[in-house]
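Notes to accompany the following structure.
Here the complex is missing a single protein chain, while all its other protein chains stay put.
Per-chain residue numbering starts at 1, and chain names A, B and C are given in the order in which the chains are listed.
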Amino acid sequence: MKELRVALIGGGFMGRAHSLALAIAPLAEDLGVTVSKQVLVDATPELAEDLARRLGWTASSGSWEEVVASPDVDIVDICTPPGLHRDIAVAALRAGKHVFCEKPITNNAGEAEEMQAAATASGCVTQVGFNYRHTPAVTFSKQLLDSGRLGEPLQFRGSYLQDAAFNADPHRWRATRATGGSGMVGDIGSHILDIAELLFGDIARVCALTRSKGPNSADGWVSATAQESGDLLDDAGVWIAEFNNGAVGSFSVNGFASGRKNQISFGFDASRGAVEFDWNRREEFRVSYVDEPADHSGFRTIHTNNQHPNGWWRLAGLGTGYVDVMAIEFQKFLRAIVAGARAHPDFGDGARIQRIVEAVRASAATRQWSVVPARPIEAAA
Amino acid sequence: MKELRVALIGGGFMGRAHSLALAIAPLAEDLGVTVSKQVLVDATPELAEDLARRLGWTASSGSWEEVVASPDVDIVDICTPPGLHRDIAVAALRAGKHVFCEKPITNNAGEAEEMQAAATASGCVTQVGFNYRHTPAVTFSKQLLDSGRLGEPLQFRGSYLQDAAFNADPHRWRATRATGGSGMVGDIGSHILDIAELLFGDIARVCALTRSKGPNSADGWVSATAQESGDLLDDAGVWIAEFNNGAVGSFSVNGFASGRKNQISFGFDASRGAVEFDWNRREEFRVSYVDEPADHSGFRTIHTNNQHPNGWWRLAGLGTGYVDVMAIEFQKFLRAIVAGARAHPDFGDGARIQRIVEAVRASAATRQWSVVPARPIEAAA
Amino acid sequence: MKELRVALIGGGFMGRAHSLALAIAPLAEDLGVTVSKQVLVDATPELAEDLARRLGWTASSGSWEEVVASPDVDIVDICTPPGLHRDIAVAALRAGKHVFCEKPITNNAGEAEEMQAAATASGCVTQVGFNYRHTPAVTFSKQLLDSGRLGEPLQFRGSYLQDAAFNADPHRWRATRATGGSGMVGDIGSHILDIAELLFGDIARVCALTRSKGPNSADGWVSATAQESGDLLDDAGVWIAEFNNGAVGSFSVNGFASGRKNQISFGFDASRGAVEFDWNRREEFRVSYVDEPADHSGFRTIHTNNQHPNGWWRLAGLGTGYVDVMAIEFQKFLRAIVAGARAHPDFGDGARIQRIVEAVRASAATRQWSVVPARPIEAAA
Partner (left out) sequence: MKELRVALIGGGFMGRAHSLALAIAPLAEDLGVTVSKQVLVDATPELAEDLARRLGWTASSGSWEEVVASPDVDIVDICTPPGLHRDIAVAALRAGKHVFCEKPITNNAGEAEEMQAAATASGCVTQVGFNYRHTPAVTFSKQLLDSGRLGEPLQFRGSYLQDAAFNADPHRWRATRATGGSGMVGDIGSHILDIAELLFGDIARVCALTRSKGPNSADGWVSATAQESGDLLDDAGVWIAEFNNGAVGSFSVNGFASGRKNQISFGFDASRGAVEFDWNRREEFRVSYVDEPADHSGFRTIHTNNQHPNGWWRLAGLGTGYVDVMAIEFQKFLRAIVAGARAHPDFGDGARIQRIVEAVRASAATRQWSVVPARPIEAAA
């Protein structure tokens, strides 16, 4: 059986999560391939060695440049702050490696397009880490929409709310643009934009308000730090969007939502039905159909299982966690490599989301609608 | 004990609801006043007589003109389609009656200002039927905000979703502008705008998309009828708003949301806490505070009772219905009359909401931000 | 149109609730009858007069004996502590009045049987105030069971939890047997037993544990008071039951459930489907059917409206409160009087529930199963 050898670049929170997901992805389903957790790279050899031992990687290194060029590596998995994505990804693609890159693809659409071009030139498989779209309930939503059963898409409402701004954050790189931070629109807004386009198709234009705001407290608000440094990142954004198909959407994100625990959620209405999803209750797919008997109108709450896309277990209600959905994400990436097929969302999709993020920001800055550049014909094919 | 004699104009769905609410409002709490359901007016004397008998009104009439001028009436309660509000309200105010008028105050800001002017000139008490804001959980939200306990308002997210477009609608007047329909932004969007301003203060500007859309089916979509008649009403709207205090908001309404049962809901984040409310679970006040112990961060679900504003019962969990909240609304109106005080939301508040509704529509039509006219100093006082 | 003149005996919390419910019951639907709130009786003429004024009763009295014999009264509505029910009800029935009596019918099965016998002898209509069973979602559950759509009843799980024991209770009569208290099994357990038999049929036998327990604090626990007085009332009970049809049930009640706000709830499984109900979300009827497609298995959440039994409004999600369900209860009573038919639950049903309550207590006292006396053939007809 073919073995795929992975190099992980960045062993922080996300690298740890990837380490777990990569450990179970090839076990949970038969992918026809084994995965070798070959080498972990971090800032220094010492740090990398310690992390490799704890997270189950065979080798370690302090040099991503050496590792991405190594003949012992088939896949480069990038978990660094976004500001480092471009250089690593382009080098890895030029060395002929398949690349999995955490989201956002980078913090700059120009860089993202370089990455997309390198991917196209390489012929390698790329994927961007928009993990939440791989939740079985989300994929099932898309299947129902694509099948026509829900009718025509009409209105999408999405939000991603966190209360992380209230807590001391060890991942300080998120706090400023200089250290690679994306702001909340780029960091978490990109996820809900990714799902919106997955389900409703391409967005044509957006109008937005963003905020970098918070009490002038001494307790470490991201924005306070950023504001002092003159390197302002948004803490919050609200925007509306018009889709190419005429549907409309509203979006809300922020990092100061007390009591909201990494809550990405959406609801949408279509002409024959509606769907509701909340990551906090991610096994529950909620759907309502127009054509129910008059005394049975309402939402069904369906716990996803192996009757739904990418569900592993026959018994619904067992429980799907963060690592599980990330493992589903890697299963898709690995299957694409085995099949020599394109993965989704790939660097083209990731670059597109970055363009929308920048359109949101531009709209907020100009107090005007921003048009989202159309997806090139070939990329959409 | 003083008796207040009410004339009800319009005995349809809303007139029936008012009849119930007026029956219990003076019983549920001691207002120091009794209410006499004096006379019900509808389109014909026969219809009015039958409705008066069924809904418990002493007399009936086919002429609102006669009734609003009658010396036997203290209060005129207007439950007609919005297109008739202005004429009735102005006549009643000129006759020295206190006026309760269903929402929206009317479908035209110019008419609304006439009504406001008549109210000011009359010295009578006026109130507009934005009932949902009187839910104890909503009023308690405002108290907590006003007390400073929740900190500074930051982000408001509101929606009002219905699936009524899928059902045959006997209240056909809602279907077209000619018959007094308001569209979804005016009909239900006005409610969530009213709550947004109640809690977060005045809105400075809005940017919106609206839609009049639906399958070209034969089954009676409101918009299909309207589209054929060339008298287009919106079925849906999404918009963002900037408040005077710098906070931001996102809003979504529509009438084709399968499975959504008159669901007006909102969530807001402030710098020291957050609140969540869903009319479908209207007794549940949900609040999260930033300053909880680290292992106790999260939303509390508090069932309102007489520890909260306008709650009638010591025992929480008894159950608060549509009629109850409407009775609370009338209790406030009756108390204002007894006290000779201003009620809220009065015709000034109602006219303001109508201006925002029109700003939303103008923004959608022009694809530009719309500035909301500032509230006059005296009205804000 | 016929007028029914009501006398209310007892103007405390429950009398206030009845006053509201009686005010709207004949307005919400056309019953072909009007209701006159004729006279309110309480312990003293002064108290009665004040309550009558506040609660909208035409007259008042300090003597229930005079009122129940008055020719100006058609219906006697008993809202006193249970220890007084028997005398008032029997006198009223002997005077030819229809009698509505709050639950529990009384605290003693022998007294209940006297009341049942007086009802039978009188030919008058009787009803016991088990209000929660009249919630549209509960009645709809019964309709679906009776129709066979849910298959054969298999397992019932019911609970009624309150946190009232933690609060100072002005209704101190509940605290001891001497003042007419029923204990939690009789007071709230009777409600869930009533619903269990409504849905699953007669209970054959029960096995129970009860408790009168609580910290020996100074803050007014009901049980502490009772224990000191040697007049022990149960605070809590758990029991299992076998139904005549072979189904099984489990039950839990208590008054010291922190955070539980008058939460009566149940779930049941039948061979073709299952239902779940929670009074705290009383408009939500939740049902699951076995015969769904494999990818659509799960509970539907259906908001009741006029498509369901006793629903008043076409628009689902308007909101059904405590007073509304009580008004539905009175509508059934009034309709039975108009039709000359039997109401449910009547004194026979109420006496039966009292027998089960006593079987629960006997089982707990003896540590044995208790057989519930079979319902007489004629009563079951």
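The definition used in the following text is that a residue touches a chain if its C-beta (ideal position, glycine included) is under 8 Å from a C-beta of that chain, and two chains touch if they have at least 3 such contacts.
Quick caveat, the model's predicted, so the values are computed rather than measured.
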Touching the absent chain when the full complex is considered, from C:135, C:254 or C:331: C:254
Options C:238, C:302, C:327 or C:343, residue touching the unrepresented chain: C:238
Contact residue for the chain not shown (choose from B:63, B:179, B:245 or B:307): B:307
Sites on subunit A contacted by the missing partner chain, in the whole complex: 1, 13, 16, 19-20, 23-24, 26-28, 30, 34, 53-56, 162, 164, 167, 170, 260-263, 279-284, 303, 305, 313-325
Touch list for subunit B against the chain that is not drawn: 140, 287, 294-303, 307-308, 316
Touching residues on subunit C - with respect to the absent chain: 151-152, 154-155, 157, 159, 161, 163, 166, 207-209, 211, 213-215, 236, 238-240, 242, 246, 248-252, 254, 256-261, 267, 269-274, 288-290, 297-299, 367-369
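In this text, only the chains that are shown with their structure count from here on.
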Chain separated most widely from subunit B, comparing mean CA positions: A
Distance between the centres, which are taken as Cα means, of subunit C and subunit A, whole angstrom: 53
Two or more partner chains touched - positions in subunit A: 297-299
